[in-house]
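Working notes, structure below.
Of the protein chains in this complex, one is absent; all others appear in place.
Letters A and B mark the chains in the order given here, with residues in each chain numbered from 1 onward.
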Amino acid sequence: MTDQTASPADLATATRAAHVGRGPWVTALRKLRSDSAAVLALFFFLVIVALCLLAPLYATYVAKTDPFRSNLSGKIEVGGETVPIMATSTEGLGLGFTPIGPTWDPTAYMLGADAQGRDVAARLLYGGRNSLLIAGASTLICLILAAIVGLVAGFFGGWIDWVLSRCLDVLWAFPVYLLAISLSIVLISHGVDIGPISINAGSLALPIFIIGIIFVPYVARPIRGQVLSLKESEFVLAAVGLGVPAYRILLRDILPNVTTTLIVFVPLLMAINMVTESALSFLSIGVQQPNASWGTIIQDGQGLLYTRPMVAMAPGIAIVLTVLTLNVFGDGLRDALDPRSKLRIGTT
Amino acid sequence: MLKVRNLKVSFRTEQGVVRAVDDVSFDVGEGEILGVVGESGSGKTVSLLSVIGLIIDPNAVIEGSIVYKNRELIGLPQRELRHVRGNEIAMIFQDPMTAMTPVYTIGWQIAEQVMTHNRMSKSAARQRAVDLLAEVGFANPAAAVDRYPHELSGGMRQRAVIAMALSCNPSLLIADEPTTALDVTVQAQILDLIQKLRRDHGSAVVLITHDMGVVAEVADRVLVMYAGRIVEHGSKRELFKAPWHPYTWGLLDSIPPMEGARPRRLKSIGGNPPSLLALPPGCAFAPRCRHKFHRCSQRPGLAGTDGHQAACFLPPSERETARAARTPVAAGAS
Partner (left out) sequence: MLLALIRRVGQMLFVMFGISVLVFLIFFATPGADPAARIAGRNASPETLQAVRLDFGLDKPLPVQYAKMMTKLFITRDLTSFVNRGWKVIPAVMDVVPVTLSLVIGAAVLWMAGGIAIGLIAAATRGSLLDRSLMMLGLIGVSMPVFWLGEVMNLLTQSRLHGTWLFSWVPPLGYKPLSTDPAGWFLTLVIPWITLATLYMGLYGRVLRANLVEAGQEDYIRTARAKGLSETRIMIRHALRTSLVTIVTLFGLDFGALVGGAALLTEVVFGLQGIGKLTYDALKNLDLPIIMATVMYASFFVVTANALVDMLYVVLDPRVRTRGRSN
């Protein structure tokens, strides 16, 4: 038996020293690096992001079109010939015009034109920017809100927890899409005008906000559960016994563990949010004109589905690829950080 | 009845080949209780798991011979091995809390085993389950048969597991640390039960444990394993009275004494169990042995009499003095 007793100061020094050693982050990073599927997925995801970010460059310098302006009477050069973008069609009712199909020439309507004569490939990249932006921003909002709610409910317990949990229960029980539809139709049809805050109906902030809050219970509940079990863990009980104030326990003991869960959620939630945004945009209650997203382009392509399927197919394939890479990377991330977690991949 | 000869079990891992069981040979006679002692990693569980083919790791390599009632078990196709498993040779494991499937009653699970190996109607199988539960000490077997595993205490669960293992009257019961997860009073009851079963059913029992006290109570013969090898075997009386191997000395000495002065520290065997990836070329115990000398750089084979053998180069004449040097010094000094 040792004769000395450790003072809180010694304990703190020892804890800090322990942090300097090979922590769980380094181990996780190493594990992730060796997971070739995850690394490949991340790489492809970054390629997709880069391509979309370069949309203006592509539109201006390569395709030389303005993807937001109708171009019904234009003509382009394809393989030496000059071809009208909208050709009179004899298909269907013989009423309209059929836009040009894919030319597979990156400088001239590579994926064809849509019903307004606009370059699908350029629109695809611009739409991708919005889809990715909304997915990322809504994920951020969701995680921050969920973390706050989960931490507060789990840590403080008592009636605060009861109230928050009941709210989460109700929000959770509300079918996610119906909630999104309700909020969208109320906010997007007329915009938002509360006191100093005035958001235009077509702003991207609205879908970001809506998608951000509907999945809060999905994340907040596991966080709350984790905080609850961490509260009972020995190192927290030890900290309480030593007289460490509540906010410090929250910050130094509980938050780092919760952060791991949050990080694992990032790619998974981004995938879910991206699909949700595309569905809402498809239903015309997500991204509004004149903005485009992959979902709106699919909606645009509905009328041309049997004649020029590429308009609807291309954004769908883009979504599938992006979501796939996010899911594979998310799987790898979860395996590296927390293989025992029961997080599952889900969309819709 | 069971003859194991030159059993070797190795596992291919990322870091190399692990020899979990390294040339192990032993016999189990009819109706005898064999105690197998050793630390974690000594290979005791792996050896017995391979007897009934429960090693399903694709990276495992099993060599040697396991003959049960004149039948070679190694290499037997799974289909045939399944007839032996649960029927002639039964095995129970350490943790009774998780040993039974949580969603079925214990009666259902016992009946399942009975019906797998015998043609029997459901009601007959159920009756057998009731009878077995009565035998292992359930006060109200007719009610117990419809209980779920989580509704029973640890001791009762282990009894139910034993009942299930005995349901087909096996000639050999392998018990892997059956009492380790239970508290001491329950432990005593389970050991009594095992002895009673040997008396009433005539089954032989292989009892795997790390607890010398358990061995002292029930075993007829004892096998001591270390680092995948047998280091000593003999009858219980001989082993406890005059053990030959320094590891066995260490095991016996680590039992807190019931008489004499109260020691300041409990004795333990110095050092750590070896990593099976990096065993020394000679005697595996040499790094931790106080009595090692130049011969220990060679691997010792088992030597001694028919009934008592040890894998150690220490000459018999020096054993007593060597052992005596390890007994506790008078109280007061440290």
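Rule of thumb we're sticking to: a residue touches a chain if its C-beta (ideal position, glycine included) is under 8 Å from a C-beta of that chain, and two chains touch if they have at least 3 such contacts.
Just so we're clear, the structure is a prediction, and the values are computed from it rather than from any experiment.
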Full-complex contact with the absent chain, from A:74, A:136 or A:309: A:309
Sole contact to the chain not displayed, among A:130, A:203 or A:327: A:327
Residue touching the undisplayed chain, where the options are A:58, A:126, A:265 or A:282: A:282
Listed residues A:57, A:144, A:178 or A:237, member touching the removed chain: A:178
Missing-chain contacts mapped onto chain B: 52, 54, 56, 78, 82-87, 90-93, 95, 98-104, 112-113, 116-117, 148, 150-151, 161, 164-165
Footprint left on chain A by the chain that the document does not show: 165-167, 169-171, 173-179, 181-183, 185-187, 189-194, 271, 275, 278-279, 282-285, 295, 298, 301-302, 305-306, 309, 312-313, 315-316, 319-320, 323-324, 327-328, 344-348
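Keep in mind that, in the parts below, only the chains that are shown with their structure count from here on.
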Centroid spacing, where centroids are CA-atom means, of chain A and chain B in whole angstrom: 55
